[in-house]
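Encoded as structure tokens, the structure appears first; notes follow it.
For this depiction, one protein chain was excluded, whereas all remaining protein chains were kept in their positions.
Now for chain A:
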């Protein structure tokens, strides 16, 4: 469900607040593989979008392109409401959470979270409160001095999320962040991410290949199909229910999963027919 403020805006105003617009983006790798073909996507501020699709449908490529990690072969990425730096990116407005926690093993939790600020020449002392605040947001305030090897998989991922949030970005890109975790940890982290999304108003683009995860988290699901990667369906997902443990067992969630699942099967079948 969109935050109430965003829902109340007129379409014109909403368009003005578009955070990122992908215009007919194609990406061909040097091997000749077409990872994306004419993908267009408009992301509004405050949305929680899941990019869902089978392996090789280009969802991670799309996410990396939005992050500026790789050029497009054709098409363009536009940031209508952001100030753009020399690299064509709204610097400081984007954060990325990878499938792996991607922490520096030689640095403790505090220093890992400090990294984005350190790169902006903000000292540890000056950033101390900000870092402790974001660590407490992810429930790791007591582990500031621990090294990554001392943490469980779920805790490492929390550190990664804390590092992504410490710069207070407008857009959080998450590339299958919980794919390698057990189901219990995954559900807990899903709830954490939802809570953060609600409290911070951040925009999230979440790559996953789990129907259940996407239906639980998102207010919009973009189903993608492979060979070449492109958008198959764009499904809005609204609910009046609070997304929590009860929602997971509700009829509404079951229906949402069914709709998304059908769409995904359609995407897989149409890609095979292609």
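Heads up, the rule we're going with is that contacts are C-beta pairs under 8 Å (C-beta built on N, C-alpha and C of every residue); 3 or more make two chains touch, one makes a residue touch a chain; residues count from 1.
In this text, contacts and distances are computed from a predicted model.
Novice: What is the missing chain called in its UniProt entry, if the choices are "ABC transporter permease", "3-isopropylmalate dehydratase small subunit", "Probable peptidoglycan glycosyltransferase FtsW" or "NADH-quinone oxidoreductase subunit J"?
Specialist: Options "ABC transporter permease", "3-isopropylmalate dehydratase small subunit", "Probable peptidoglycan glycosyltransferase FtsW" or "NADH-quinone oxidoreductase subunit J" considered; the missing chain's recorded name is "ABC transporter permease".
Novice: Who touches the missing chain here, A:102, A:187 or A:200?
Specialist: Of the listed residues, the one touching the omitted chain is A:102.
Novice: Which listed residue, A:115, A:132 or A:233, touches the chain dropped from view?
Specialist: Going through A:115, A:132 or A:233 one by one, A:115 is the residue touching the chain not shown.
Novice: Among A:94, A:135 or A:237, which residue is in touch with the absent chain?
Specialist: Hidden-chain contact among the options goes to A:94.
Novice: Given the full complex, what residues of chain A touch the hidden partner chain?
Specialist: Looking at chain A, the ones touching the missing chain are residues 64, 67-69, 85, 87, 89, 91, 94-96, 98, 100, 102, 104-107, 115-116, 118-120, 147-149, 167.
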